[in-house]
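Submitted below is the structure of interest, expressed as structure tokens.
All protein chains but one are shown at their positions in the complex.
Chains here go by letter, A, B, C and D, matching the order in which they are written, and residues are numbered from 1 within each.
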Amino acid sequence: MSALSYEAYAVWVPIVWVAALVVIGVIVLAWRNRGQKSYKKGTAQTDIFLSGIKVPPEEQRHVKAENVYWGFFEALKGFYSVLMRPHTGVVNDYILWFVALVAVAILILVLGA
Amino acid sequence: MDYLVTHSPALIVALPLLAAFAIPLISRLGPRVRAVLCLAVLGLVAALVAILAVDVHAVGIRLYTFGATAPEMALPGGYMVPVRIMFEVDGMSIFMGIVITTVAVASLIYSLQFLNGQTGQARFYSLMMLLYVGMMGLAFTGDMFNMFVFLEIASIAGTGLAAYRTNMADAVEGGFKYIVISAVSALMVLLAIGILYAQYNVLSIAALAHYMQYTTLDMMALGLLAGAFVMKLAGVPLHMWAPDTYTVAPAGTTPMILAASYTSMYALYRITFTLYGGHIDTAAIGWIVIIVGVLSMFVGVMMAVHQTDIKRMMAYHAISQGGYMLLGVGVGLAVIADPVALANYGRDAMNGGIFHIINHVFYKAMLFMTAEAIFFRVGTRDTNKMGGLARNMKWTAIFYAIGALAISGIPPFNGFASKLLIYQTVLSFNPVLSVIAMFVSLVTLASFAKVFYSAFTGPEMPGYKEVREVPKSMLIGMGILAACIILFGIFPGLIVDTIVAPATEALINQAPYINAVMGAAP
Amino acid sequence: MEHIPLNFPFLAAMLLVGISLYIIVFKRNLIKLVMGVAILSSAINLFLVSLGYRAGGVAPIYTDAPEGSMVLPVPQALTLTNIVIGVAVLALMLTLVIHIYRNTGDIDSHKSRILKG
Amino acid sequence: MLSRIVRTVSNQLIVFVLIFGLYLIMHGHDSPGGGFQGGAVVASGVAMLLVAFGSGEIIQWLHVRRLTVVACIGALVFIAIAFAGTGTTFFYNFLLGTPIFGGVPPPGPGHGHVWSGGIIPLMEIAIGFIVMAGLSAVVLAMARFSGGKEIEE
Partner (left out) sequence: MRQVVGLVLLLILVSLLLWGVLVMRDFGYPPSDMDDYMIEHAQQETGSNNVVAGVLLDYRGLDTLGEVTVLFTAVTGVLLLFRTLKRREENC
């Protein structure tokens, strides 16, 4: 058994981190309590204002999963079309990749030996 | 007690096998009896694994020869070649045993209420036990052909479970893909075993390592074995079956199939380190492992961000996290011939890679369980259709959040503990790799945040107002794993010292493994 | 028995491995794919059992028949094991093909792919 | 269902197939044969009946459920014999030298006898039951399912 683990990297002392998290939480809560007390639910104060356009009902306001990070995927369109091409879902292709990798691996190992 | 310690390697495999054979008969007495039997057997086996772990960590390698006059008698009297099958349990084997047993217990508890009212339960539990037997046998065995047999048991049982929902076209398709790639890779393993047997006329791993001449044919066998096991552990570019199969497998079994693929990773390590250890060009092999690892990390995570199917996204993350393990152990393998680098960072890199196995299996198993809990109540895996589920499924949302933070490497959860080891050590080896690893972690967090945002938060969707929390047994199954995640995150040093370091030591130092069998031979 | 030049049985087994891999990679019919896996299994059985052959050997069973040096018994045991495993895998594969046909009405591997990307 | 000739012949032939299969199972330890081979022969007999009579008639007296029970009992007997050796080691041949199956054949060539082999003949019988019941169940379920009917749970 070796003497290693986390003493060599004294970045990670979990108890300290947990304590730090608790302290941060307390500070956040304290900050929150300093907020304005005159805020009232259910009045015009909490209504959504969308430049005068009629606000859609609640169910339609939800951003769907495929729309999250839309810009990211739009920017990387070329990359993703390359990445998607091998993922054909055909079982023959899976075995073809296997044959290819084994052929290359054996070639490397045999030539290296 | 002495009896238990001596015979525990055999009993750990044989008792669940006995239960698997008995379950179709026992279930005639009712589902309650069957559940009690399953839990009792797995509990007993878990106790045996604990006993064996203590023994292995105290004494060293535990040898069990089947059918000999004494368990330690590997070589027949005055003879230099082992003729019988033996189990050799060292630090790495027992580490895998602990991982598999914990996941199996959690999955079984989770399945108890998940399956209520469905047909074919008796055979389902039987196959679950058989899958457990296959994985444990693969982790414990010291014989090449026996490894092949247990690999097949695990594959066939996994296929039966993955295709459980036969009325769904995708489930059957995922099962078929799994059995095809398992059959082909297992037969390639058998071909490699045949090539090795042709030259040395032995089948025991220790004896093969003892007699190994490192000829061209041996290298060919190494290529076949490595290709087959990389296929089974879903490393890029042989990963494409994994999302298909993980996605369709029913709840309790996805973690088990996941654990089965990491058992194949164990087999890969066993072969590269123990069977071929020491003499091959370790730097080259190590770099191959590192490249496969980095590719897995990158491609897996980039594919995962794109997914909208919740289980498919998690499956791609499983591939990506597998890359971290390969990266850590690959760095160790690349510098194994250099004692200074090994002491400086190689050993810790391997610790990180191996520690990541147990961490990843735990949180990914829990994440799969939460995904299946959503499927259980909502009836879909498509995240586009979900929304506001946290209002009614509070515990599931909490467990999902714990798992998501753990997989992204946020302190104080266990994912951070192992990822920190990997980042630090890989930084000393090659800074670029470390940066890639951190970037992958970032994208991981982004993709899990996306699913958390679109599935759990937001307004209640009209169809899901009546959704309730999942039954208790499912929550208990997830809770066990969540407790492990938090504990491992808070006491990482303890875990690394007690179970991970012996595993690393067992991999780096192959001599004890060989001497346990071939000690008497010249 | 004379010395046999070139390892013909081994070569035959490896050719069968190649043929079966060709079938698995290029045939789109799932039944043919299953047959390819069966041929691969048989090819490896042939390889294993020819590993154990000893020139002029007899079957490894003690009988009243005339003696000779026996061929190796272990490859025969391994082959027997692999035959049974092959049967098991084949049964499961065919079951799944039946289900794929029932669910999608097709056994073309390029058409029945719901899971991709 | 095939013609009357096929049905009559297979009805007579099944007896010989069964006897041959049981012979292979019983004599596995001293002549070519064994549990797997004998069990497969018996299961092929069941397949022959299935072809001759059709699955509708066979299923009336050969239930999949009963076959499963036979296979389970065979497997349990097999592993129980292996467990019985744990006094020394798992799979230890503890019956060798005892009155039951304990005979040790003289070294060198010679015809063996049935009462030798220790646990081997017992295990061969257990394997024979698993294989014949298991393969028959698979063939029966496949025939039943491809005929459009599912097996009973």
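Quick note on the criterion: contacts are C-beta pairs under 8 Å (C-beta built on N, C-alpha and C of every residue); 3 or more make two chains touch, one makes a residue touch a chain.
Everything numeric here is computed off the predicted structure, so don't read it as measured data.
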Taking the complete complex into account, which shown chains does the hidden chain touch?
-> A, B, C, D
In the whole complex, of C:Ser42, C:Thr63 or C:Thr104, the residue touching the missing chain would be C:Thr63
Sole touch to the unshown chain from B:Asp90, B:Glu152 or B:Glu372: residue B:Glu152
For chain C, which residues reach the chain that was dropped from this view?
-> 1, 3-4, 6-11, 13-15, 17-18, 21-22, 25-26, 50-55, 60-63, 70, 72-74, 76-78, 80-81, 84-85, 87-89, 91-92, 95-96, 99
Which chain A residues would touch the chain omitted from the figure, given the whole complex?
-> 93, 96, 99-100, 102-104, 106-107, 110
Provide the residue numbers of chain B that touch the chain removed from this figure.
-> 17, 20-21, 24, 66-67, 76, 79-85, 117-120, 123-124, 126-127, 130, 133, 137, 145-146, 149-150, 152-153, 156-157, 159-160, 163-167, 195, 198-203, 216-217, 220, 379
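By definition in this document, only the chains that are shown with their structure count from here on.
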Cα-centroid distance, chain A relative to chain B, in whole angstrom = 24
Counting in whole Å, what is the centre-to-centre distance of chain A and chain D, each centre being its mean C-alpha position?
-> 56
For chain A, residues contacting two or more additional chains = 87, 89, 91, 95
Please list all residues of chain D that touch 2 or more other chains.
-> none
Chain C contact footprint on chain A (complex, rising order) | 84, 87-92, 95-96, 99
Would you pull the chain D residues touching chain C in the complex into a rising list?
-> 30-32, 34, 36, 105, 108-112, 135, 138, 142, 145-146
Which chain A residues qualify as touching chain B in the complex?
-> 1-2, 4-9, 11-12, 14-15, 17-18, 21, 58-59, 61-66, 68-69, 72-73, 79-80, 83, 86-87, 89, 91, 93-95, 97-98, 101-102, 105-106, 108-110, 112-113
